[in-house]
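Shown next, in structure tokens, is the structure this report addresses.
Shown here is a partial selection of chains from the complex, left in place.
Chains: A and B, in written order; residue numbering restarts at 1 for each.
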Amino acid sequence: MSLQSSIVAEFAITYMRFLDADGQLTQDLPESLNNPELLRKLYEYMVLNRTFDAKAVALQRTGKMGTYPSSGGQEAIGVGVGAAMQQGDVLVPYYRDHGAHLVRGGKIEEIYLLWGGDERGSDFATLKQDFPVAVPIASQCLHAVGVAKAIQYRKQTRAVVTFIGDGGTSKGDFYEAINLAGVCKLPVLFVINNNQWAISVPLSEQTLCKTLAQKGIAAGVPGEQVDGNDVLAVYEATRNALKKIRAGEGPYIIEALTYRMCDHTTADDAKRYQPPEDVETYKKEDPILRLRTYLASQKLWDEEQEKALYAQVKHTVAQAVHAYESIPAQPPTAIFDYLYATLPHDLIEQRDVLLASLGENHHE
Amino acid sequence: MSEITLVEAVTQALAYELAHDQDVLVFGEDVGANGGVFRATEGLQKRFGSDRVFDTPLAESMIAGMAVGMAAEGLKPVAEIQFLGFIYSAFDHIVSHAARLRNRTRGRLSCPMVIRAPYGCGIHAPEHHSESTEALFAHIPGLRVVMPSSPTRAYGLLLAAIRDPDPVIFLEPTRIYRKIKQNVPDDGQALPLDRCFLLREGSDVTLVSWGAMLTETMAAAHTLETQGISAEVIDVATLKPLDMDSIIQSVEKTGRCVIIHEAARTCGIGAEIAAQLAEKALTSLIAPIQRVTGFDTIVPLYKMEHLYLPSEARILTAVHEVMAFE
């Protein structure tokens, strides 16, 4: 005998893309993407992202930078999301969304500085309200809901966008954040970079979930999955989500499905655990190549533009490296100067110990 | 003007700041309609609206993490953790973010937030409702830690904590929430956040304590007076930063020091005070320093918590030993 039960709630998760791995359209582009300038901008920033990123890895390899988390191969996510944001919105990133920082007008050398072991890398020159990189996984999601709560309290129409990795969605903070966002209808978008690895832990050992977008169901927060190697899908999903969020409809989750084509960080060796077949497969899904093929097919991009772009990007990155390498060191007392608005008396004593240990010429 | 309890002084300070600063928001579990499980936020939601004073879902990491985000955007969140024993899941956001955001961004973003939590034993509550773990926070660079011991100081120090541009952990002694009444004018006058308070002058021994333990400490000082021993009593009040100058000054005068705290002994704040005295006032010490503290045990359930809590008798024994030393 089977028991009678009535259905009291139903849910579905959808998947969206515009460009397949071969750069072919899978559906007509919406109005918003019928915009050659935008498409070129997305392409250019992805190329900038990849170029600055390769340079960062090189700087690390030559001892000029510390451990660095590459975003190579995942440029569509940061760039696509960042491009759909407005200037007054607040980005609350994790460590693999460099593209969003760049496309929002953040400086490249800020990223180099941070991973070069210098706190000034988080003192953004332009993006005054954006959060610095969150190293403790998932913690940024709660800061994002806090920022969103402040925006809601002040009745502003700004939105907050926060990023998290697939591994990060296993941590309580992620869930507590989406739950609060849901119940308070906060203006916040959660973007999950599902690159299928958390360092060496594959998604299949991270969760039994079929999709990560469905995690929103636990909080009553709607979401969808998009092709995270299709910058057009990422951009469009973000644009739509932010429109709804600004209209007061509450939070949203976008799961961007991709694959981590790089080592986790420069301290990692992905060959120890990633199956080479996977890497081969996903190579063909490259987000930059894909968009370039499409742009070329539409006669929106040619060899000459390509050459010019690479020349320009190379120059931009070289300038950033120069800026990074020529910034004078912070004074030793900087380790005390930003702890509190005003240095408490007990720390003045300790600062003096530091200065004394450095000898006369460092005294103030 | 009528006299108020310590918990009422907390409410009064919250109301004052809510009324005078639109950026102040008060939130936590049950702080809204219910007015807090100790009634510390009684009437505030009604008076200031549920935009300003609101309940959160049951998630302490969220409460602290959300406060960090709000503070970075320029608000002044005053979050309640229902009991200090439940703060540990918020510990990551306090240690890794609240204490660090200003330093991390070289001053671009900051964290002017307060976390209020009731602490301490003596109220016949279940497990985890009796802890006094202020030392954990005092060890963390970037935080301030405050523990008031009277209605007057609760009011003035809480105002200061809310106005402070950096994160403050504000721990309220449940055991004396309603024990003492004082006349506390609602004048918006803050007290300094970096100074000890001298509760009693004396010449033979310095008793150093804070929070609820000042009840037993002051009682001991009175008893000692009848025994011909003149005890100076210092209320540390702000534990981080620590006003060692005032303590050293007193010990230089008396030559003897007994530190009293409810927290577990090992690595308590008593250790820090004793260490600094051993470094900076060694030659003034006529007798070894004594610490009268909670034991390094779990705070027992209530049938035995009186055995855990430093008693007036244990304080007196320590002082007598210190006085007898030669």
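Things to note:
In this section, a contact is a pair of C-beta atoms (placed from the backbone, for glycine too) under 8 Å apart; a residue touches a chain by one contact, two chains touch by 3 or more.
Keep in mind that this is a model prediction, so the values were computed, not measured.
The full set of protein chains in the file adds up to the formula A x2, B x2.
Convention: only the chains that are shown with their structure count from here on.
Touching chain A in their complex are the following residues of chain B: 25, 51, 56-57, 59, 61-62, 64-75, 77, 89, 92-93, 96-97, 102-110, 141-142, 165-166, 194, 241-245. Listed in rising order, the residues of chain A touching chain B in the complex are 90, 92, 119-120, 122-124, 128-129, 131-132, 136, 139, 141-151, 153, 172-173, 176-177, 179-180, 183, 334, 338-341, 344-347.
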